[in-house]
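With one protein chain held back, the other chains of the complex are shown just where they sit.
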Amino acid sequence: MSLIIIILVIGLPWVGAGAVLLAGDAHDKLQHILAVAFSLAAGVAALLMLPYTSKAVVISLNAGTVYGNFTFVADGLSVFLSIIATVIGSLAVIFSTNYMKGEAQLGRYYAFVLFFIGAMTGLVLTSNMLLMFFFWEITALCSYALIAFHNDDPKAVRGGIKALLITSVGGVGLLLGALLLFVYTGSLDYNQFLANHSSMPASVLGVLAFGFLIAAAAKSAQFPFQTWLPDAMEAPSPISALIHAATMVNAGVYLLARFYPAFKDVLYWREAVMTVGVISALLAAIMALVATDFKRVLAYSTVSQLGYMVYAIGAGGVFASQFHLFSHSIFKALLFLGAGAVIHSVGTRDMTQMGGVGKKLPFVKWVFIIGALALSGIPILNGFWSKEMILEAGLAGGSKVYYGVMVFVAGLTALYTIRMVWMVFYGEPRSEYHAHPVGLAMKIALAPLALAAVVSWLAVGRFSILLGSSLPYHAIEPFGLREMFHEVIALPTLIPLAVIALGILCWVFRSKLSGLAKAFDWMRWLAEHSFGFEGINSGIVKATEASAEGLRVTQTGMVSWNLLAVLATVIIFFTLFAIGA
Amino acid sequence: MTQIPVAFVVILSIISLAGVGFYCLLATRNLIKVIIGLQLMIKGVAMAFILGGNLTGQLNLGQTMALTVIVADTIVAVVGLALAVQVRHRLGTLDIKALSTLKR
Partner (left out) sequence: MVYVLVAVGILAGAILAIRSKRLLISAIWLAVTSALTALMFYLLGAVQVAVIELSVGAGLVTVLFVFAINISGEEAFDLQPVMPKPLAWGLIVIAVGLTIYLTIRGGGLALELQASADSPTILWSDRYLDILLQIALIFSGVLGVLGLLSEGEPKTQKEDQA
């Protein structure tokens, strides 16, 4: 039974992609309906997989002696991530029916979205490293194609290529790891690797661990690879919600969580992971504080929250990080879709030109506020519980300095969130804009997410049992509501709560604090120039182009020179034979 | 004279033919000379095959391979010369440096 469900979960979106392309751009209503139908079907199939979660191998296709078996395992981590991918995917598709109404080339759009959803579920459901790499690269391709969807806009194309190149660097790290795994254990199945990881020589294990860290950092836009995510905001908002908030960027965190049992004893790996997470969180929060583009603030916020998850994994709290991943997917998708509704209706992404939108779009205002409260970590909403659990895990497993920094970042999170909400929804309109009302499909997509942001934390008990029973190497204990109350509603939680309150108060009294803000103008300048990382990026691009231009002299196009090169190589080889044979 | 083994003389001949042919490919600017150089090199190759067949006793195998090589090289010469004629007719020159249009 689970065999059929897995095939449905991966296959339905792909079949849907083909169906949408076949329907043709002339029948765009049909394309909308097909896309929604197939993505909803995939979501239902993923939900149906819940009772069948186990660590047993479900599908095993023999692919010859070289590649071993193409295995698919439906354990807790896989099922939970595929549910997120398909359910949030279907909500994003429903949102798209209104957002992309009247756009050209819908077939390309929906086909890539569905292709992406199928590839993401395949990525998490497979236990063969080569297949994982294959799906990883497919998600990178779909991300590029969707960021550059408006391919007559040079900014969008540049953003897409930047995303593709940086995540492909990460993909190299993953491929290297897969190959090393194959060489040293003889099979590409990571469950076998997790079972006896100590049989690998320590140096190889170290290379594997840091290679995967690079792959995960590139995919999840962590330091030092964080520059692609803000530029990827040229994509349509449902895409930002699906790919760059809820699913693809989670692949890096998934990779780290999956391989944590094997790498946790590698020298300095956990410290490196925590450092990457903390730096990303801090830098991104500061940059979010000064950004004026509505979606860029959310992009920086994504980097920052992913930094929290990476930090939690480094500190040993794998369950806390996955729980925060769950909450973050929900509220970040909510925030992006809400932002998409606002941008679609107002017509600009620049927050300095908005203001007072809440009067015109009250529904969006309220759901956005729910998402913002969850992001800031206000009690009762799901963001509060998961963020507190991460901070507890960090306190227990990491250094106090990092804990202090992460608490400070929590305060910064509250500050930039309330700044964003205030600038957009409250106050007086700062420019003449015409806000046309939000369509029904958008409201249908936003409402379930808002509801989930309020109540999803109640599922923590079932969630921990799901993960704990099917991941034998991760040592996750059942963690019910009572344990969560006990852990979170305790003294150490008051410190972050106080800092969050301080952050909110800072905004409310911002006019009185303007003198303090002026003192930090140098920091504002640094943040607006993204702390030099954009400069590094463009420097690398220029250097590559210059060296290519310089090396052009070797490509003369004349046979004589090429033959000379052949002759020189022959001489080198013969010399080597003469000496070494 | 009789101390120099005959097979070695043949090997020397092969190597020298290949060397001369390669030099011609390296140091000429006329398209037709390039084809002449190719022909010389391939004669050396065919001779190598024949010699190999002789040394291992499989004369027929050596001959078939040499024949394949000769046929291929003849086709190359035929098509190459037709090309050279057309190039001269249309572009007016047979100089390989002038014909190379890669941006420098």
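Labels for the chains are A and B, by order of writing; each one numbers its residues from 1.
Assume a residue touches a chain if its C-beta (ideal position, glycine included) is under 8 Å from a C-beta of that chain, and two chains touch if they have at least 3 such contacts.
Because the structure is a prediction, the values reported are computed rather than measured.
By the touch definition given at the top, chain B reaches the unshown chain through residues 1, 4-13, 15-17, 19-24, 26-30, 32-33, 35-37, 39-40, 43, 46-47, 50-51, 53-55, 57, 59-68, 70-72, 74-75, 77-79, 81-86, 88-89, 93-97. Listed by residue number, the positions of chain A touching the unshown chain are 558, 560-561, 564, 567-568, 570-571, 574-575, 577-578.
Rule of thumb we're sticking to: only the chains that are shown with their structure count from here on.
Touching chain A in their complex are the following residues of chain B: 22, 25-28, 34, 96-97, 100-102, 104. The part of chain A that touches chain B in the complex is made up of residues 555-560, 563-564, 567.
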